[in-house]
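Heads up, one of the protein chains got dropped from this complex, but the rest are sitting where they should.
Let's look at subunit A:
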Amino acid sequence: MEKRAVFRAGSLAYLLILPQLLLVFVFFYWPTGAALYWAFTLEMPWGGGNQWVGLENFSAVLNDAKYWSSVAASCVFAFAATALALAQALVLALFVDRQLRGSKSFRSFYVWPYAVAAPAVSLAFRFIFAPETGLVAFVNQWWPGLWNPSINGAQAMTLVVLCFAWKWIGYNFIFLLAALQSIPRALTEASAMDGAGPLRRMLDIQLPLLTPTFFFLLVINLTESFVGADSFGIVDILTEGGPANATNLLVYKIYSDGFKGLDYSGAAAQSIILMLLVMVLTFIQFRWVERRVHYK
C-alpha cells in the first residue's frame, strides 16, 4: 500500500512556501506599494522626507504634452510590433505546418531569438542598421540620407518595432505551430473533400481553430510591448527614446524621468497609470475579444 506523508502541523507548510512568498513580496508587492506611496507624495531627490500631495503628481503627468506624445508612441509601437510579430509568425507557422509536418528542428530554430536578451538583440540591430557603417549603409550610398533613424523619428520607430517583432516572432511561431498541428488532420481532409483548396482550408478551418491561441498571443504581445522589459531594453540600446522623443515609450519615459531626471514622484505616478492601463487593456480583451473566439 502506498504511504502518504501527512503533516499535522501547518507550520512546516508555511516554512516551505516562505521563500516563494518572500520573493513575490520583495519583488512585486513591495515595489508596487512603494510606487503607490511615491505617486501620492513628493519625494525629495536628495532625500529628506516625503510630502503628501494627493493627486498633484497625476495631474502634473496628465497635463504634460510630452506624456501624451509618449502614450501615442507606445500605442503605435505596441500595435505595430504585435501585428508584425503575429502576422509573420502565422505565415511561417502555416508554411511549416504544410511542408514539414512533424519536423522538430524548425521549432527550436525559430524559438532561439526569444531566448536572446533584448539588449543583445538590440546591439545586433544597431550594428546592422547603423546608417554609416551598418549592413544597410549601402542605401545611403545610393541615396544619401535615405536611412537615418537617429534623426528621423518614423525610421527610429520602425527600427524598434522591427527589433521587437524579430525577437517575438519565434515565440509566437512555436505556439501557433503547436496549435496548427493539434488540429485533427481529418478536418483539413474533410474540407479538401468538400472542395476547398489549400488557401480556402487555411481561411475556413485552420484560422478559426487558431483563434484561442491567437487571442492568447495577442494579450501577451500587447502587454509585453506596452510594459515589457524587452521594449525597455530595445529602446534603451537602439534610440534612448529619441530622436525628439519619437520612441520615448511609456516604460522608457518612466525610467528616464525617474532615474535620469530624478523625478521619482512623477515616474511613480506614471507607472501607476501604466499599470491601470494594462489592466484595462487586458480586461477589454478578455471581455470583448474572447467572446468572438471559438473554443472547442
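Following the convention adopted for this analysis, contacts are C-beta pairs under 8 Å (C-beta built on N, C-alpha and C of every residue); 3 or more make two chains touch, one makes a residue touch a chain; residues count from 1.
One rule holds for everything that comes next: contacts and distances are computed from a predicted model.
For the chain that is left out, the UniProt protein name among "Electron transfer flavoprotein subunit alpha/FixB family protein", "Nitrogenase", "L-lactate dehydrogenase complex protein LldF" or "Sn-glycerol-3-phosphate ABC transporter ATP-binding protein UgpC" is "Sn-glycerol-3-phosphate ABC transporter ATP-binding protein UgpC". Touching the missing chain, out of A:Gly33, A:Gly145, A:Pro208 or A:Gly261, is residue A:Pro208. Listed residues A:Ala83, A:Ala196 or A:Ile220: the one in touch with the omitted chain is A:Ala196. Residues 184, 186-187, 189-197, 200, 204-205, 208-209, 294, 296 of subunit A touch the missing chain (whole complex, contact as defined above).
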